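These notes concern the structure reproduced below.
A single protein chain has been omitted from the complex, and every remaining protein chain is retained in its original position.
The letters A and B name the chains in turn, as written, and every chain counts its residues from 1.
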Amino acid sequence: MKLTLKIWRQKNAQDKGRMVDYKIDGIEPDMSFLEMLDVFNEQQINAGEEPVAFDHDCREGICGMCSLFINGEAHGPDRGVTTCQLHMRMFKDGDTITIEPFRAAAFPVVKDLVVDRSSFDRIQHAGGFISVNTSGNTIDANTIPVNKKDADAAFDAATCIGCGACVATCKNSSAMLFVAAKVSQYALLPQGQVEAADRVLNMVKQMDEEGFGNCTNTGACEIECPKGISLENIARMNREYMSASLKG
Amino acid sequence: MAKSGLLKSSIAKKVAMALSGLFLMLFLAQHFFINMMSVFSADVFNSISHFMGTNPLIQFVIQPILIVGVVFHFIMGFVLDIQNKKARPVGYASYNGAANASWASRNMIISGSVILAFLALHFYDFWFPEMVYKYIEFNPADETRYFHELAEKFVSPVRTGLYSLSFILLSLHLRHGFSSSFQSIGQNNKYTKGMKNFGLWFSVVVPLGFVVIALFHHFNH
Partner (left out) sequence: MALDSKIPNGSIADKWTNYKDHINLVNPANKRNLDIIVVGTGLAGGSAAATLAELGYNVKAFCFQDSPRRAHSIAAQGGINAAKNYKGDGDSVYRLFYDTVKGGDYRAREANVYRLAEVSANIIDQCVAQGVPLAREYGGLLDNRSFGGTLVSRTFYAQGQTGQQLLLGAYSAMNRQIGRGKIKMYNRHEMLELVIIDGKARGIIARNLITGEIERHSAHAVVVGSGGYGNVFFLSTNAMGSNATAAWKIHKKGAFFANPCYTQIHPTCIPVSGDHQSKLTLMSESLRNDGRIWVPAKLEDAQAIREGKKKATDLAEADRDYFLERRYPAFGNLVPRDVASRAAKERCDAGFGVNKTGEAVYLDFAAAIQRYGKEQAHIKGLDENDNALVTKLGTDIVRSKYGNLFQMYYKIVDEDPYTTPMMIYPAVHYTMGGTWVDYNLMTTIPGCFSIGESNFSDHGANRLGASALMQGLADGYFVLPYTIGDYLAPDIKMGPISTDRPEFEEAEKSVKELIAKFMNNKGTHSVDYFHKKLGKIMWNKVGMARNEKGLKEAMVEIAELREEFYKDVKVPGTDKEFNQELEKAIRVADFLELGELFAKDALHRNESCGGHFREEYQTEEGEALRDDENFAYVAAWEYKGKPSDAVLHKEPLNYENIKLVQRSYK
C-alpha cells in the first residue's frame, strides 16, 4: 500500500506545531497502525529526519497508553479497538490519513502526537479509591456477598483503560465518561458505598478544575470508547452527584 | 467533607439545563394543545386563550417562572458552550463528528440560537402587543379577539415560512433535548428505550403540529 500521511508535528509544549505531509510506501494490510508508524519512523531515521513521537506500550489494547486521532476519530475508524489494535486493512491503497494528537486543554501536547494525560491521574487522587488499609487484616472476602448483577456492572465500568478517547472525541472535551466509570465501579459495590458521597463530589470537583468541558449527552464517547463503557455510568454519576450534593 | 458544588459544578449546570428544558417542553406541550384548538374551533380557542390571558395565577406566577426558565435555559446554554469551546483551544484539522453522534446532538447551540431568534419574532408578534394591550393601554377584556390576532399573523407567506423553518430546528432541538434531559438527571434504565421513543414522537409531532397550524391559517385566510 502507498499512503499519504498528514501528521501533527510539534517540537515541545511551547512550540506552535503544524500538520506536515509525508509519503509512505510498502505498507502491508496485516500491519497494525502502530507498526505502520514504526516503518515510517525507521524511514525517517534512515533519512536523517526526526521520527514522530507517539505513545504506545502494551500493543494489545489494555494499557491505555496509545492514543491518536485518526481521520477525525479517536483510535481511528474501527470500533471497539485501541489504535494499537487498528489494522491497515481498514485503509485503502492511495488513502490520505490524518494523524493528530488527542486534543483538549486538559491534555496538553508534550511532543508531536504525545499528550500529557496526568489530569486523569489527579482526578483519581481526589477520590478514585476505597480508604482501606493494605494490611491484609481485613474481613474475609466472602463475608459480604455482592449481587452478581452489580458485580458484573461494576466490572464493566472498571474495564476503562484511561486512554482518554472519550475526552478526545467529545466535541466539548468532557471527561464525564472516564470519571463516571470510576464513580460507578465503587458506587455499585458495598465496599465502595461507605465513601460514595465524598468520592463523587471530590472527583467531579477535580474534573472541573482540570478544565474539561461539559457533557451534552451526544453519546460520541460511548461509541468511540475502545472498551464500550456505557453512558449509563454517566447517568449514575449524575444521580450520585445530585444526591450527594443535596445531602452534603 | 467535600464542599458541595451544587451551584457551580459541571454536573449541576447540566442538571439545571435538563430541568429547565423539561419545564419548557411541558410549556410547549400545553401551548401546542391550545393552538391546536384554533384549527378546530375559534370559540374554544378564544375562551382558553382568554382564561390564560386573564387568570392571575397564570399571569403573575406561572408566566414569570416561564420567562425566568426561558432566559435561564438560553443564558446557561451559551455559558456552557463558551466553556466547552475553551476546553479545546486547538481544534482538530479533521474531525468526523458524524461518525459517532447525530447532527442534532452536536449542534444544540445552533438549533437553540435559531429558536431564540424565532422567540424574538414571536414576542414581537404576540407577547409584546399582548402586554401593551393589557397592562399599558389597559384595554378592556375582549374574549373574542384572540383567534383573529392569531390568524392575521399567518397571512404573510414570509412569516409563515420563517415559523415553519424554526419549527424544523425546534424539532431537531427536541429530538436530542428530550432524551438528553433524562440522561442528565440520571435516568438511564429499563424505561430509557420507551422514553426515547416517546421523545422521538414528541419531537416530530409537536413541531409538525405547529407547522400545520401555521399553514392552516395561512391557507384558510
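The definition used in the following text is that a contact is a pair of C-beta atoms (placed from the backbone, for glycine too) under 8 Å apart; a residue touches a chain by one contact, two chains touch by 3 or more.
Keep in mind that what you see is a predicted model, and the values were worked out from it rather than measured.
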Worksheet, complete the sentence: Missing chain -> touching shown chains A
Worksheet entry | Residues belonging to subunit A that touch the chain removed from view | 11-12, 28-32, 34-35, 38-39, 41-42, 44-46, 48-51, 53, 55-65, 78, 80-81, 85, 87, 89, 110-111, 114, 116-118, 120-121, 124-142, 145-148, 151-152, 154-155, 158-159, 161-162, 185-186, 189, 191-192
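Here, only the chains that are shown with their structure count from here on.
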Response to the item:
Per the C-alpha centroid definition, the whole-Å distance linking subunit A and subunit B comes out as 36
Fill in: subunit B-touching residues of subunit A, taken from the complex the two chains share
6, 8, 17, 19, 69, 71-73, 77, 98, 100, 103-106, 169, 171-174, 176, 198, 201-202, 204-205, 207-208, 211-220, 223-224, 231-232, 234-242, 244-246, 248
Response to the item:
The subunit B residues in contact with subunit A across the complex are 1-6, 9-15, 80, 83-84, 86-97, 99-102, 105-106, 108, 176, 179-180, 183-189
